[in-house]
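First the structure, then my questions, so here it is.
With one protein chain withheld, the remaining protein chains of the complex are depicted in position.
Chain naming follows the written order as A and B, and within any one chain the residues start at number 1.
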Amino acid sequence: MFNRRTLIAAAALGAVAFTAQPGLAQDKSIVVASTTSTQDSGLFEYLLPLFKTKTGITVKVVAQGTGKALDTGARCDADVVFVHAKSQEEKFLAEGHGVKRFPVMYNDFVIVGPSSDPAGIKGKKDVADALKTLKAKGATFFSRGDRSGTHSAELKLWKAVGIDIEKDLASKNLGPWYKSLGQGMGATLNTAAADNGYTLTDRATWIHFKNKQNLVIEVEGDKRLFNQYGVMLVNPAKCPSVKKDLGQAFIDYLVSPAGQKDIAGYKVNGQELFFPNANDHNA
Amino acid sequence: MSMRAPTTDLPILLDEASLVAGSVTILDRVSLSFQPGPPTLLIGPNGSGKTTLLRAAMGLIPLTRGRISWGGRESASSARRAIVFQRPTMLRRSADGNIRYALNAADIPRAQHEARIAELLALVGLDGLAKRPARRLSGGEQQRLALARALARDPAVLFLDEPTASLDPAATKAIEDIVRAVAARGVKVVMSSHDLGQARRLAGDVVLLHRGRLIEHNASPDFFARPKAEETRKFIAGELLV
Partner (left out) sequence: MTGDGSALHMVLTGNPGLYAIVWLSMVVSMSAVLFAALIGVPFGALIALTRFPGREGAIVVLNALMGLPPVVVGLAVYLALSRSGPLGPLGILFTPQAMIVAQTVLVAPIVAALTWQTVEDLWAEYRDELAAMDVGPAARIATLVWDARFSLVTALLAGFGRAAAEVGAIIIVGGNIDGFTRTMTTAIALETSKGDLPLAVGLGMVLIMIVILINALAWGARRIGERYAG
């Protein structure tokens, strides 16, 4: 009995010690809250090793919807927030959760849909008009519906033609053609591909997406499809645990000429996915 | 196993002992004493209260009314008593593991364990089966192992609840031989039985129970030759006591 008990106690202590692993990733690392679409595009797998080689800092990216990423920053669970929803980011700053917003890069959104294009919107130059046509024709449209940057952009575009999606959803005035999924970009694209519907996606995720089936780009190029990324340091005054020097080093890298060049250097199938514009202070 | 010194648990005295469960009277004002000496056999039809009487005398269940004392004391630790139930449960260990468990439970010093286990297994005739998983022993072997387990704590009183009820004659004889050997070493055996022949073979004194009441208690030859109660006469004659 004695031997058995000590064995079990030793095993338990060993397990606790092993799983405690103090300091394993504490040194020189930061947590960056970003979005699933940015992660799905593969940008981080390309960029972060470059940053680590330059500075020795390990970046741990927690990818969530934009709303959740900002919430993570507000809760002090991240050091840096890197999303693409300017109005939400400015609100974040106004509430004192962040220090300063730096524009970093942009990519654009496109509307994708079935190659047969039942709603006949392919090639339209005016994205708001295209959306209006989708509604008029009752063509199936999938929305991310998850408070993400993509979702915010989508809602803004509907508003541009006088359609208040959220109000219509709440009062049940919207027909069954509009499906709000509450999911990330990849999952939404999977659903659109499977169900032959239209959806709004960022180009970066689209190029990287492997399950296109018979979806193609229908509408692109309208300036309103512009998707701007901004980066902010979480406010150390509100969050004492923030690693402000390491976090700032990451921000400095992103907006530096070297970092901007690295961003432009990320290509999939020969196409550049993100366009650096840190020097555009209005972005 | 040594000859018992005069034990402190005997005599076991029951004074108007009753046990009522709900609306059922299982023991009805039983006054009885178990004295040191040869085995006492409890006989009677099914449901007469034999098992309950054994358990109460062991100290496992409290009486509803009446008193019980062991060697004059009303609450005595059961360290010097042991019981083997009608269908004994084997612990999920080997045969010797079961005995070792009983030795540990009785706080027997570890140094003595090996010797005692060997001795007990020999006593009950299970010498070759020490390492066999106890649950894989036959019915008779399990009964014998349960006996060895009970004897491990070196009891002064040993209660046995119909130990041969489900055994064939050969296995029954084995158990009876062990009981005689144990009794010869000075252990007081109190045993219930449904087999009159067994009572004749083993008993020093016999107790007849019927519907929870003590009908008769007498030394063995007299009990059979000169029954005093009408129920005793009928029972010995093989009639059903209803």
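Methods note: a contact is a pair of C-beta atoms (placed from the backbone, for glycine too) under 8 Å apart; a residue touches a chain by one contact, two chains touch by 3 or more.
Model, not experiment: these values are computed from the prediction.
Of the listed residues A:28, A:75 or A:100, the one in contact with the hidden chain in the full complex is A:75.
Residue in contact with the omitted chain (choice from B:41, B:57 or B:82): B:82.
Only one residue in the set A:62, A:93, A:160 or A:283 touches the chain that does not appear here, and it is A:62. Screening B:102, B:174 or B:209 against the full complex identifies B:102 as the residue touching the chain left out. Although one chain is not displayed, its contacts with chain A can still be listed: residues 1, 4, 11-12, 15, 18-21, 25, 31, 36, 39-40, 44-45, 60-64, 74-77, 183-187, 189-190, 193, 208-212, 239, 241.
Listed for chain B, the residues touching the missing chain in the whole complex are 58, 60, 77-79, 82-83, 85, 88-89, 91-94, 101-102, 105-106, 132-136, 149-150, 153.
Criterion: only the chains that are shown with their structure count from here on.
With centres taken as mean Cα positions, chain B sits 79 Å from chain A.
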